[in-house]
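One protein chain is absent from this view; the other protein chains keep their places.
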Amino acid sequence: MAKYMVKRLLTIIPIFFGITAIIFILLNLAPGSALDVLASGEGNMDPEQLQQLKISLGLDKPIIVRYFIWLGDILHGDFGRSYFNNQDVMLAVKLRIGPSLLLTGTGVIMAILISLPLGLMAAYKPYSIWDKISNFFALAGAVLPGFFLSLGLIYIFAIQLKLLPTMGMHTGTKTDLIDLIHHMILPASVICFGSMGGMIKQTRGACLEVFNEEYMKTARSKGISEAAVVIKHGFRNALIPVLTTVLMQIPHIIGGSTITEQIFAWPGMGSAMINAINNRDYPMVMCVATILCATVLATNILLDIVYSIADPRITYD
Amino acid sequence: MMFEKMKKSQAWRRFKKNKRARFAVIFLSIEIIACFILPLFLESLNPNKSDPVLITWSAPSVQHLLGTDKIGRDLLARLLYGGRVSLTVGLISPMISLAIGIPLGLIAGYYRGIPEAIIMRIADVFMSFPSMILILILVAVIGPSMTTLILVIGVMGWTGIAKLIYGNVLSIRQKEYIESSKCIGRNTAEILFKEILPNSMGPVWVTLSFRVGGAILQESGLSFLGVGVQAPQASWGNLINAAQDLPTLMLRPWAWVPAGVLIVLTTLSFNFLGEGVRDALDPKMKL
Partner (left out) sequence: MSTPLLEVRDERINFILENKKHVSATEHVSFKLDSHTTLGIVGESGCGKSITASSILGLLPKGAGYVAEGEILLEGKDISKYTPKQMQQIRGKEISMIFQEPMTSLNPVYRIETQMTEMLKAHDPKISKADAHARCLEMLTKVGIPAPEQRLREYPHQLSGGMRQRVMIAMALSTNPKILIADEPTTALDVTIQAQIMELMIELKESTGTAIMMITHDMGVIAEMSDYVLVMYAGRVVEYAAVKELFRNPMHPYTQGLLKSIPRSDQDSEELFTIEGSVPGLTEMPQGCRFANRCPHATERCIQSFPPTVELENGHQIACWLYEESK
């Protein structure tokens, strides 16, 4: 196991370099270079000033060299400064990551708490009302775009009923929890709805498969309660594939929900990413991408570990 | 051969009996005619011409069934042209996913070993990377346009197809007829494309239909964010974007609700179509 993990970590390092290098190079090839963005902010610059700016930003060196300089910097925790407002990028991200974690995390946890029991019940009682509800949500999640749902919810709950706020995290200078929760209800529901469909489908499918296993019959023949049969033997085994779907949401939680954050003006990573891309603020984009890349790779390792715990048949030798 | 034919006609009969699939076929036919053919014959359906009389945000009327937008353009025309964008992106980008996913899945499943390890590892990473952010980066690099969307959404969708083909190849490989093909000396490419691929296409068609719906959702989301199809070209996403403006959201539902409803109905139809094909081919298929 330990040996496997070391091997796994070693394979992940080149993947990390590979992905970050590709994104770095792509961003530097993009039209509308950073230089143009900066220059336009400074009014008209003569060629000499432009050249100086280029050198000061290190943009005169070959792209590969620049990637390694960037890599050296991030190893010291220095992600550079924003082209847009010259802020330390890492600092800006640190401010954004909390709200994203809070909002998307809440939405995803809500989705887990609803989907797993619903999927289980749907599989346990096919054609029942549970099955119908879960079919509805699975289908709705696949066909109803989150932004349209968001607008609909805003229309109903904010405009018509005047119950809930639609923008940001707080009203004015208020910082209390109730106010925060008020602001979270709509966007978190949209995120929850978006994640539910896949989770319900996955849970239902996994449970249906497990319920047909012979060991379920063995469990019943032992004389333990039906609830114990379904949960201890059925759900416990169905959990193994379901965990993939659930854990795969971690990068999503860290990266935030772009569209939802944008609509509800939520100051998270997703809206930061959109702003950064619109402003061609590449150090910021690179920083978010790098954090996500690290999260994705860490999640993949975590999945391996969780699998080996959840399923004793999996051993990594 | 007889058996194959019989199975096909049975599947077709089951498909025709499926109410949801029938709805999907009818709805999509009407939509395709309305979006692609109707505007060719009706000159009034011009998405880019401003009405000189009714300049800003007029309500539905006889001339403009869905009213006009901020600069007096006919919203019905824009809705139909937006449909062209969505359907085009929706139908073409999954083809790109197929073009990448099928060979990679075949290679991983047939050769196993190192190619398998590399392809599947990359697929895992791809699958767990929040696709929206990856797409945003790519769009920023290439510049937003319909072509970009088709490419980016298509490229991002390869993992599902590759995994599906890969899984099928693994199970088909075990079967005897592949062994016998090897025995009678057919080469690898022949086995891959003539034996293995046709036998794993059933689930691929089903996934493809689901992917079309997914691509339409992604396209409209990106256009809604303003990083997809760019003005003045219309798309369902940027039509709904107008509702981010409070007065439009509150007072002019005809400007944004129809686009949303069409997105829902179109993706719903492609889902029904996929389900119909799945149930017709094999009701026990796990997709």
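Per-chain numbering from 1; labels A and B assigned in written order.
Here, a residue touches a chain if its C-beta (ideal position, glycine included) is under 8 Å from a C-beta of that chain, and two chains touch if they have at least 3 such contacts.
Note that the structure is a prediction, hence the values are computed from the model and not measured.
S.K.: Which chains here touch the chain that is missing from view?
M.R.: So, spelled out: the chain left out of view touches A.
S.K.: Please identify which residue in A:58, A:98 or A:126 touches the non-displayed chain.
M.R.: A:126
S.K.: Could you tell me which of A:219, A:248, A:272 or A:287 touches the chain that is not displayed?
M.R.: Going through A:219, A:248, A:272 or A:287 one by one, A:219 is the residue touching the chain not shown.
S.K.: Which of A:237, A:271 or A:295 touches the chain that is not shown?
M.R.: Missing-chain contact among the listed residues: A:237.
S.K.: Considering the whole complex rather than only what is displayed, give the residues of chain A touching the chain that is not shown.
M.R.: Residues of chain A in touch with the missing chain: 125-126, 213-215, 217-226, 232-233, 236-237, 310-313.
Everything below uses one rule, namely that only the chains that are shown with their structure count from here on.
S.K.: From the C-alpha centre of chain A to that of chain B, how far is it in Å?
M.R.: Chain A and chain B have C-alpha centres separated by 23 Å.
S.K.: Contact residues on chain A for chain B in the complex?
M.R.: Within the complex, chain A contacts chain B at residues 11, 15, 19, 23, 26-27, 29-31, 139, 142-148, 151-152, 154-155, 159, 205, 248, 251-252, 255, 258-259, 262-263, 270, 273-274, 277-278, 280, 285, 288-289, 292-293, 296-297, 299-300.
S.K.: Provide the residue numbers of chain B that touch chain A in the complex, in ascending order.
M.R.: Those in contact with chain A are residues 121-122, 124-125, 127-130, 132-133, 136-143, 210, 213-214, 217, 220-221, 224-227, 237, 240, 243-244, 249-250, 256, 260, 263-264, 267-268, 271, 286.
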